[in-house]
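Next up is a structure, given as structure tokens.
Yeah, one chain of the complex is gone here, protein chain that is, but the others are all in their spots.
Letters A and B mark the chains in the order given here, with residues in each chain numbered from 1 onward.
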Amino acid sequence: MARAVGRNVRRKDGDAKVTGAAKYIDDLTFPGMMYGATIRSTIPRGTIAARHVALTDDFVIADHRDIPGPNYVALIDPDQPCLAVDHIRHFAEPILLVAHADKHALIDVHQRVTIETRALTPNYDPETSEACFKRISIDKGQIDFGFQISDFVIDGEYRTGHQEQLYIETNGVIAVPGDGAMTVYGSLQCPYYVHKALVVLLKLPPEKVRVVQTETGGGFGGKEEYPSMLACHAAILARKAKRPVKMIYDRVEDLLATTKRHPSIVRHRTGLKRDGRITAMDVDVIMDGGAYATLSAVVLSRGVIHATGPYRCDHVRIRGRAMMTHTPPNGAFRGFGAPQTQFAIEAHIDRISDRLGIDPVTLREINALRPGDTTATGQKLGKDASALPVLRDAVKRSRFTQKRKKLKGTNRGIGLSLFFHGSGFTGGGEVKLASKASLELTATGAKILVASTEIGQGTRTMHAQIVADALGVPFDAIDVHEADTAFVPDSGPTVASRTCMIVGKLLERCARDMRKRLGKLTPAQYYKKHGSFTVTSQYEPPPGLQWSDDTYAGDAYGSYAWGCNVVELEVDPVTFEVTPINVTAVAEIGQAIHPMMAIGQIEGGTAQGIGYALTEEVVMKDGRMANAQLTNYIIPTPLDAAPMDIGVMARPYQHGPFGAKGVGEMPIDGPAPAVINALRHCGFDVRSIPATPERLMSAFARENSAGRRRRTP
Amino acid sequence: MKLTVNGKTRTVTAHPMKRLLDVLREDCGLTGTKEGCGEGECGACTVLIDGVAVDSCIVPLAHAEGRKVITIEGATATRTGKALQDAFVVHGGAQCGICTPGMILAAARLKPGASEHDIKVALAGNLCRCTGYPAIFRSVKSALKRGRAR
Partner (left out) sequence: MPANPTSLSLERPASLKAALSMLAADPALTPIAGCTDVYVGLQFGTLTERRFIDLWDLKELRGISVDRDVLRIGALTTYTAIIQSTIVQKRLPMLVAASREVGGAQIQNRGTLGGNVANASPAGDTLPVLAAANARIVLRNHKGTRTVAFDSFYTGYRKSVRQPDELIVAIEMPRIDGQQWWRKVGTRRAQAISKIMMAAVRGRDLRIAFGSVAPTVVLAAKAAAVLRGGGSIADAQAALETEIAPIDDVRSTGEYRMKVAANLLAQFWNETR
């Protein structure tokens, strides 16, 4: 029998998606269903003086007093109210909920509800903010000594802006009330996050709350924590109306109200030897968390752990803080802090390269982490550490060195970035999660029971491949249960590139256990004789993994994936528009379970990274996204798509299923710095993204007025 | 109001200014046509009217009256439609799948000899956030090649 792992088997969800049969949340209706809308704050900060509602009694109206349990969205800190009581901390903060049987009746409800407020002065600057969500310090060696032994010290400041996930399906849920129970269907990544939030807010026993993921039209982190808020809203209305309530955001509301990638300010001070060796890295990381804590603490955590990039250095000091500002809360987005900090270090490395006169490849070769080296948290890397192999492969494929010389002095430039990304939850996170996965024997094979969601990345297919091979049955013999908390155990959230490496491994263990119990029988034979049984396995850390939350030292992740990007681009001298000519992305991801889907993750993440670098700007005016339409938030179209050359390398991770690591997030870490470094190569000194034509024009003007010789358009 | 949807004549009692998208989804029960923006920007709602690709979120029902509308549910019945559907599965053109019905219909009118640039122009009004597009181009190319082989 052909193995499934490593082959491009037919996606489980493919046919339903291409024929229009797949049901997304907005495709469902329930008898008696009403539609819900949210009345939100129109100021960034203030107090609520009064609410005036002029609506007839065919409307169901709810506010914080209709919440049976504590009024917060349970996640990490209980700081974010589900519905504002008397304080407003950001624009578009939910205050009141309204439902009606006719969705058109909701169009102008916000005009018939008046929220009287008293404005307070907002603060949008994370640096001057007095409220801090989280501080993290990482120390390795002796930073002062590291600088003492250096020949040069080079510093720099790098900034990144908000980024919108921009899944094409907006957020949406349907809450269906039962007798002392609540079921929520929705477009979401983490059924058990939503479950927990509902249990707390509705004050219901866990078994009375059920969360079912419907087909989900993209997430990228944007449906990690936000759906908990939306599900709570729909549930409050449904409970009051005693009828199902559907809430689907239109695009504008989705853009205005939901989470974005954290903006960042990262400052580097780096000590170097004349020969290019790094002796000291002092990094200061500031993340703008927005108005509530959401996941800022863990975003910061991943950010600081990746802040020194894939480089060896004995003397490291990293200080990170996530600060409160009066904009809508920022949250999870593919990469989760690492794209911000690796943008900074990679842009910094090229500035060092310029200053030292050592070419960017050599400088990286000198300092890249190798097997046996230790990271900033002191983690000793295993044999699968692949910084050098990915660097060399990308340089060769892209003919970086030749082009770097050839393009010098033209309006084309070529730049590269080297990066890594830890798979799974940070530090002790996986131990705390203690995820479970189950496998049930069926008449024809087995059925996978996990809460890990299919959001386009291929969860169902990839899990089925792992189980098929571990159980020794054909791929088609494996079914996947929908992510429904009434049936599946909590395999943890579908985030952090953990669905393959961590949950896939649990399933592999389930399948091997099941295989043992089947003995010589096939699943069908066993089933006929003895009936069904279910195997469950729970996460156990690989032997030797150690982490301390107090010192922030130890094995931050079980394993890392490694990547190198090369971007060749052209700047139009008339308009300062940038055209990516070629993008090379080499990724080492352990064994690729489904090579085509892995490449799909790399291509998709790389495209998002190019958008992040060049065009994707959230224009914030008075704490409000001023460009909250699809026409004004600029993601790439098919005509903007850069040609990509993808290289996939495999250095198996011994504790991953069939040697797999994570792949989902890493691809977005590298494109932005590679773009910025290519821009530097053709003469534009930009240290913040997005590098819009407007910013490039200003950079150009700066350089010209500084008297540097420049080509004129 | 009468229109032909996927080869079947239908009479719908809906306002002539109702968005064709809503008519298809609510009055015809065809939920394969998706809404990503409602502003003509994303192309997820693409259908064919008399063979011409349009964004059904910005088309009034009145403009489909008496015309032939093809949605993703009807694409299966056409040779190119079916080839495209299969190719999107085989070549990874569909990840989350929300853009896929619109992509397939926007590609449906391409000729077998279409160049990569022709494909990009035909799909320029369709946004995909998952794939970054290369897998979509590969899917369309492969479907068109198969169309020629027949």
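The definition used in the following text is that a residue touches a chain if its C-beta (ideal position, glycine included) is under 8 Å from a C-beta of that chain, and two chains touch if they have at least 3 such contacts.
Just so it is clear, the model here is predicted, and its values are computed rather than measured.
Chemist: Of A:131, A:434 or A:639, which residue touches the hidden chain?
Modeler: Answer from the full complex: A:639 touches the omitted chain.
Chemist: Touch as defined at the start, partner being the missing chain; which of B:53, B:114 or B:130 qualifies?
Modeler: B:53
Chemist: Taking the entire complex into account, which one of A:144, A:157 or A:250 touches the absent chain?
Modeler: A:250
Chemist: Can you list, in ascending order, the subunit A residues touching the missing chain?
Modeler: Counting only subunit A, the missing chain is touched by 103-104, 106-107, 250, 252, 573-577, 615, 619, 626-627, 629, 631-632, 634, 636-640, 693-694, 697, 713.
Chemist: Tell me which stretches of subunit B touch the chain missing from the display.
Modeler: Residues 14-19, 22, 38-41, 43, 46, 52-55, 57-60, 62-63, 106, 121-127 of subunit B touch the chain absent from view.
Simple rule for what comes next: only the chains that are shown with their structure count from here on.
Chemist: Let me have the rounded angstrom distance from the C-alpha centre of subunit A over to the C-alpha centre of subunit B, please.
Modeler: It comes to 30 Å between the two C-alpha centres.
Chemist: Can you tell me which positions in subunit B touch subunit A when the two form their complex?
Modeler: 25, 30-39, 41-42, 44, 71-73, 75-76, 84-86, 88-92, 94-101, 104, 119-121, 123-137
Chemist: Could you pull out which subunit A residues touch subunit B in their complex?
Modeler: Going by the criterion above, the answer is residues 10-11, 13-24, 26-27, 165-170, 215-220, 250-251, 455-458, 596-597, 599-600, 603-608, 629-631, 635-639, 641, 643-644.
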